[in-house]
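With one protein chain removed, the remaining protein chains of the complex are shown where they sit.
Here the chain labels run A, B and C in written order, and each chain numbers its own residues starting at 1.
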Amino acid sequence: MIQVLLFAGLKDKVGSSSLRIKEENITIEELKRTHLGIYGVEELLQQSMVAVNEEYAEMDTILKTGDVVAFVPPVSGG
Amino acid sequence: MIQVLLFAGLKDKVGSSSLRIKEENITIEELKRTHLGIYGVEELLQQSMVAVNEEYAEMDTILKTGDVVAFVPPVSGG
Amino acid sequence: MRQYWMTKDPIQINDCIERVIRPEAGAISTFIGIAREFTEGKRTLYLEYEAYVPMAVKQLERIGREIQDKWPEARTSIAHRIGDLGISEIAVAIAVSSPHRDEAFQASRYAIERIKEIVPIWKKEHWEDGTKWMGDQKEQVAYHDGKLKRGGK
Partner (left out) sequence: MRQYWMTKDPIQINDCIERVIRPEAGAISTFIGIAREFTEGKRTLYLEYEAYVPMAVKQLERIGREIQDKWPEARTSIAHRIGDLGISEIAVAIAVSSPHRDEAFQASRYAIERIKEIVPIWKKEHWEDGTKWMGDQKEQVAYHDGKLKRGGK
């Protein structure tokens, strides 16, 4: 089980701030392709940074069960 | 009558914060030479800016009676 | 007392300042981001900030470490608001102290630039005629391919 967190415009378009996906030992890139394609948010995902367990990570990071993956659309704090 | 204001190290060395000098129609440069030489503060005066009636002025400014001349040693506010 | 925090409550700049004062400090540079009502004539009613809070705190702490690496004598504190903000309310407050002013200015500037690059916080503008999640305000190409712009040393 992998938990996916979504924020801001990404959350609004997907219609949820959190998804639970029954997978493990896949890369973030694979997770995006096989499980997030249905939401029509390719462009926003493409622009987003990604974090695993609250630390920025690369798209080829392999996800283990229990990992929390956050897609971070372009930030606008400050 | 011209009033001379002194500050900080200049005030300490002259021993007064204010002098009254019975003169008029002289330049600041002349005032320095003829009336402030006795205090042994040539170097400090040389480093100082000068203001007439609360505005910075040049050394060749001619002083009128009632003018307030301030010698402004290198400043250190902030 | 935490140096870096996210809060739903109004921020006081003095809360950051008191965290960076120390006997060696002669200069404090602060930066305060406030909710602007008018942007080129367009009126904002209020702002809404969302954040990935635990990660945002970690990223603020990371910025603090980057500053300490670059300017070892600087001390930094940062607070960022979340939730709804009225006009002129404080969104972000940064305070950096250092013995002399040059490092304090540089470091507080660095902090706000890094916040806009790496801290997972998002601003939603609420105008009279609609809303929009803002993003990519630095127009960093780095964002477009989803890669993180590295800072620090």
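Keep this in mind: a residue touches a chain if its C-beta (ideal position, glycine included) is under 8 Å from a C-beta of that chain, and two chains touch if they have at least 3 such contacts.
From a predicted model like this one, the values you see are computed outputs, not experimental measurements.
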Shown chains contacted by the missing chain are B, C
Among C:K8, C:R36, C:R65 or C:K132, choose the residue that contacts the chain missing from this document, as touch is defined above. C:R36
Residue numbers in chain B that touch the chain omitted from display: 5, 7-9, 12, 45-51, 54-56, 59, 70, 72-78
Those residues of chain C which, in the complete complex, touch the missing chain: 13-14, 17, 21-39, 87-88, 97, 99, 101, 104-105, 108-109, 112
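The rule we apply is simple: only the chains that are shown with their structure count from here on.
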Interchain centroid distance [CA atoms averaged], chain B/chain C, Å: 48
State, to the nearest whole Å, the distance from the C-alpha centre of chain A to the C-alpha centre of chain C. 24
Two or more other chains touching the same residue: where does that happen in chain B? none
